[in-house]
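All protein chains but one are shown at their positions in the complex.
Think of it as A, B and C in the order they're written, each chain with its own count starting at 1.
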Amino acid sequence: MAIPYKFRKLPIEKVFRDPVHQYVHVQHQVIWDLINAKEFQRLRRIKQLGTASFTFHGAEHSRFSHSLGVYEITRRICDVFKRNYSTEKIADGWDDSERLIALCAALLHDVGHGPYSHTFEHIFHTDHEAITVAIITSPDTEIYQILNRVEEGFPEKVASVIMKTYPNPQVVQMISSQIDADRMDYLLRDAYFTGTEYGTFDLTRILRVIRPYQGGIAFAMNGMHAVEDYIVSRYQMYVQIYFHPTSRGMEVVLEHLLHRAHVLYKKDSRFFEKTSQLLLPFLEEDFSLEDYLRLDDGVLNTYFNHWLDSTDPILNDLAARFLNRKPLKSCRFQPDTQMALIDTMKAIVSEVGFNAKYYTGINSNFDLPYDFYRPKRDKHRTQIELQQKDGTLMELSKVSPLVKALAGQEQGDHRFYFPKEMVDQSSQDNYDLFGESYQQFANHIHNGELVE
Amino acid sequence: MAIPYKFRKLPIEKVFRDPVHQYVHVQHQVIWDLINAKEFQRLRRIKQLGTASFTFHGAEHSRFSHSLGVYEITRRICDVFKRNYSTEKIADGWDDSERLIALCAALLHDVGHGPYSHTFEHIFHTDHEAITVAIITSPDTEIYQILNRVEEGFPEKVASVIMKTYPNPQVVQMISSQIDADRMDYLLRDAYFTGTEYGTFDLTRILRVIRPYQGGIAFAMNGMHAVEDYIVSRYQMYVQIYFHPTSRGMEVVLEHLLHRAHVLYKKDSRFFEKTSQLLLPFLEEDFSLEDYLRLDDGVLNTYFNHWLDSTDPILNDLAARFLNRKPLKSCRFQPDTQMALIDTMKAIVSEVGFNAKYYTGINSNFDLPYDFYRPKRDKHRTQIELQQKDGTLMELSKVSPLVKALAGQEQGDHRFYFPKEMVDQSSQDNYDLFGESYQQFANHIHNGELVE
Amino acid sequence: MAIPYKFRKLPIEKVFRDPVHQYVHVQHQVIWDLINAKEFQRLRRIKQLGTASFTFHGAEHSRFSHSLGVYEITRRICDVFKRNYSTEKIADGWDDSERLIALCAALLHDVGHGPYSHTFEHIFHTDHEAITVAIITSPDTEIYQILNRVEEGFPEKVASVIMKTYPNPQVVQMISSQIDADRMDYLLRDAYFTGTEYGTFDLTRILRVIRPYQGGIAFAMNGMHAVEDYIVSRYQMYVQIYFHPTSRGMEVVLEHLLHRAHVLYKKDSRFFEKTSQLLLPFLEEDFSLEDYLRLDDGVLNTYFNHWLDSTDPILNDLAARFLNRKPLKSCRFQPDTQMALIDTMKAIVSEVGFNAKYYTGINSNFDLPYDFYRPKRDKHRTQIELQQKDGTLMELSKVSPLVKALAGQEQGDHRFYFPKEMVDQSSQDNYDLFGESYQQFANHIHNGELVE
Partner (left out) sequence: MAIPYKFRKLPIEKVFRDPVHQYVHVQHQVIWDLINAKEFQRLRRIKQLGTASFTFHGAEHSRFSHSLGVYEITRRICDVFKRNYSTEKIADGWDDSERLIALCAALLHDVGHGPYSHTFEHIFHTDHEAITVAIITSPDTEIYQILNRVEEGFPEKVASVIMKTYPNPQVVQMISSQIDADRMDYLLRDAYFTGTEYGTFDLTRILRVIRPYQGGIAFAMNGMHAVEDYIVSRYQMYVQIYFHPTSRGMEVVLEHLLHRAHVLYKKDSRFFEKTSQLLLPFLEEDFSLEDYLRLDDGVLNTYFNHWLDSTDPILNDLAARFLNRKPLKSCRFQPDTQMALIDTMKAIVSEVGFNAKYYTGINSNFDLPYDFYRPKRDKHRTQIELQQKDGTLMELSKVSPLVKALAGQEQGDHRFYFPKEMVDQSSQDNYDLFGESYQQFANHIHNGELVE
């Protein structure tokens, strides 16, 4: 065909019905092909929120749907920029020839995620960002081959947007900044699927006030309240959804389970060779990109299912706890003053018969809902800028008292996790023997030393 | 504790955040325990809509969340009945001592579902309804043990509601009739997660007009339009969501894939012994309830993932098509007049190199949005009754012209499935050799003999 | 400025926050000026649904907001047509130079409405459609002056769209056909403000499938179900909202009240001269366009308020009933067989002391949710056409069994209205005297001869 691949449009625009954005619109052949690439389709089998669906049962959506959403928001931003702020009208405006690269980066920004990323990475030393870049730039992937058809060097350009080294800050900030298409989609999407109203902010209004400037992306001053609302949504989603103690109690189980497998494998690999075929390269700590791309949530869950037949009582029991949703319970504590107390409590857990290494844990979760640029804290942070009528910029927290209150304030907590059996009498079979220890444990909590 | 298990309430009502019903409220210890039973938790790993999420990417919700929803609607119906129509006030009213049995049956009505039920059952001759009954009544399951603590014979009673043999028709019709808690939840839930507005009807209003009568459940005459709206929603969801040709194109791939495995296993079982541990009892056609309860969507997908390494090109290719979402394409046809044409087309598919047995298929889907009782057609159908102020009943289609139009009218179509390669030139590597065959195939479709 | 008024765009697009469409976007100076014209601003003081807000208290929205909504839907249709079906691409497509005329006609199509139009017109022989045309084409109005600045003859062209004599059927059908911007807005808007879910249909999807053809406007075949859903919404809104017996009971009061004023004025005009200044030209049956434009809901209500001081007991009492929401009650009847019975009932109403002329009434409301073109029934009806891939058209009810059921079926009823006192014992002061009559009246209803 005469039209180069880069410019090829679908004969009729294709749409995906999306509960968050109504429709996701695809116009470029390139985007259509990327969505159909097997590395991208694999995201259908990885949940966006990992263990959070154990707390919020609606939150079973995948990274596939989030990726489409980020693409769609980026597409809409490009449309706004092109209509109102194209370089044809405004110096320092938006150059629409950047559109395809922005769309590809948006679509692919999470393509390197694996199952239960956070925990998996911790145990097996993988890195989803590095893998995202590898998928985009490795000649063997379908993704690479599609991108490379656009033009030579295009895969590397797309990767550089994700690595924030791409020269055009407008493109970079669309995908990663404190108010980017990624965050906007996940706040709205996670709110929709968990069924909470906290994450809702007014995307339509944000899209009315967003605008490019020479140094990146800003918002019209009269959109200040819409941006405030977004920041508050972010705050609310973190403290209420992402940091929920129950989901983290499942994460601790998962971490111990994977860790146990890793330990056992080193001693005796035969059981895993029979039951956990696709996990072997990771247990061996020697995996290829191809190995990585075979994994998904279902693969891990299936192996846990196989492990129910293990003769190791810890592997077996933790697998059952994970599959049957038996989270560890928890209480908040202060690491600077209460570590001794935590040690005491671990000792009690051991005393009644649990291996404290696998049945207790510490989980800390913090987020910074917003911060202005502080050279020492995070060199790469871009602050949110509001643009006045005369074109000058004001950093958000300078204008909004609400955001000023949140700026630089980390939200989150430290939690100590332990078996539910420690505080639930109905499940204490050995109460006759260890009643006193159980009592002691409970007292530490109910005295208010530690808070649920 | 002094209170018998049957009457034990949770100290504080527990809730699940639910995007469709806002909250699912749990008050009984029995219900809480059932939800935590491992057979019930397993439903988290089985998608409600099977292959439909390949078409509607938001529809990744599980049978777990649907089951909670059916429970919640049933609970609300019981509340309405108790408040307004209890037998204390009205003879032929609602006896609230039936509540617990109704709630248990509602929660458990789908507990026997397995992965991709429809297709799986077809190949492996399982039966999710029989298995639901087995889970409820087999002494080894956690579900049984919880139910049996309520009182002896209670599991069997719950099972009888699901089998529609329970003597109280009000309880039976809450769970299964043409407008029951099951359907009401799935229409609303599937509409929410697919992101369509078609399935939306006014549940609040339905709950205002629903009422018990001696023979079951009826609706106040002034609620007629709310019921009409529900029927139309059902019609729309079937024709637009449940019967979508693409989801069925994935179902055909799945069916052939499982069939191929079954065939290969009979010839040479070793490959499957190594890769498909939990599926062996089904390939062997000799499975226990315990075997069945190990299965879920992730298990099947993981084995398909293993099968990518098979040396059988058909197994291997079909597995890749399923995992990477490469549905067969289709066109509608009339089985009474066009079977010869379909045979011709299958022959062409063979000619260009596909094994027609595994790469073509027929898929027919029909639903009856509503029907009144016709003794010959479906003996067990209960019709929807509207109750007039004087207590007499009128069958819905007698009053509503809209429903009359739909009553007894099956909706759906017959489709012939074939590889996309047959009509997509860009994927025809062997066009030089078989160009004429491809042309012929395309002509049958484009001439309007068959309609996409 | 150099740019002719016709093509003048606002420097920055202006928006109105709208609960139904999120934003109403205004780009043309002409549209902005029309909205600010005093004849258009007057629509803020006229409720869209008249007496319906007495039944659905949320439905207090004005014709102003509906008019903006019709404009906005029309604007979106033009955008779709321009993007995908412009005459530049497709012969028989959309000529975007028609946009301004379509937008003006959409915005102004209801500008001639007065307070409580239906009832007012009946008593005072006004005609809101003729007045719409008059406002647009009378040199003294601000509307005319704005339109005439566009180009000479432009006001008349806009008026011709509303009169359906404009030569381009695409423009005419956008504004008036069985599925036009007017109906689409009012169904969605009235559903939103009444708080019902029945009127909801999927506008986004309709806008995806709407398309121009040489003879007007059609819908892609694959949008059939979205169109079906719209037809069902229309049906539901009519039977449940627009025909609600209580709103009609208020309408009957209003009609009798205005009629009484008209009668009294002929006998003795002084009272009205003092109290009802702006209504005098109508009581005189000699009014100018300027007189008409002074009226609004508040003016009528204020005069009713003044009439509370009238010495005429009927005027006085009916005014109080209207202001204080005391609707007449009603029952359904069959005019062909039950007129004698109605006469009997009127006689009883008289007997107990009401003037039957002013305290009883008949109100009949019917709507045809959809019909195909039947030359004899309604020459001007355009049917809804679905367009197949090859361009040929199919009339909707030929394809949809649902619509076929509704086609040509009028929905509605005849109702006989009477004072609530006839059936509400607590308000019957004279029960000692007329107890038997009251009994008799009630019997006719409770025997089931007539149905509430």
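Just so it is clear, a residue touches a chain if its C-beta (ideal position, glycine included) is under 8 Å from a C-beta of that chain, and two chains touch if they have at least 3 such contacts.
Bear in mind the structure is a predicted one, so any value in this text is a computation, not a measurement.
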* Which displayed chains the hidden chain touches across the whole complex -> A, B, C
* Among C:F56, C:Y71, C:F287 or C:F333, which one is in touch with the chain left out? -> C:F56
* Asked: For the chain left off this view, which of C:I90, C:L207 or C:L278 is in contact with it?
  -> C:L278
* Any idea which of A:Y198, A:F219, A:Y358 or A:F441 touches the chain not displayed? -> A:Y198
* Asked: From the list C:P4, C:G153 or C:G298, which touches the chain that is not on show?
  -> C:G298
* Option touching the unshown chain, where A:K9, A:R83, A:H118 or A:H225 are the choices -> A:H225
* Residues of chain A in contact with the chain not shown -> 196-198, 200-202, 225, 228-229, 232, 235-236, 239-240, 389-390, 401-402, 404-406, 409, 411, 448, 452
* Structure fact -> Interface residues of chain B toward the undisplayed chain are 15, 22-23, 204, 208
* **Footprint left on chain C by the chain that the document does not show** => 16-20, 22, 36, 38, 41-42, 44-45, 53-54, 56-58, 60-62, 64-65, 68, 192-196, 274-275, 277-278, 294, 296-299, 301-303, 305-306, 308, 320, 323-325
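What we mean here is this: only the chains that are shown with their structure count from here on.
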* Structure fact -> In terms of CA centroids, furthest away from chain C sits chain A
* Express in whole angstrom the distance between the two chain centres, defined as the mean CA positions of chain B and chain C. => 44
* Geometric centre distance via CA averages, chain C-chain A, whole Å -> 51
* What parts of chain A, by residue number, touch at least two of the other chains? -> 22
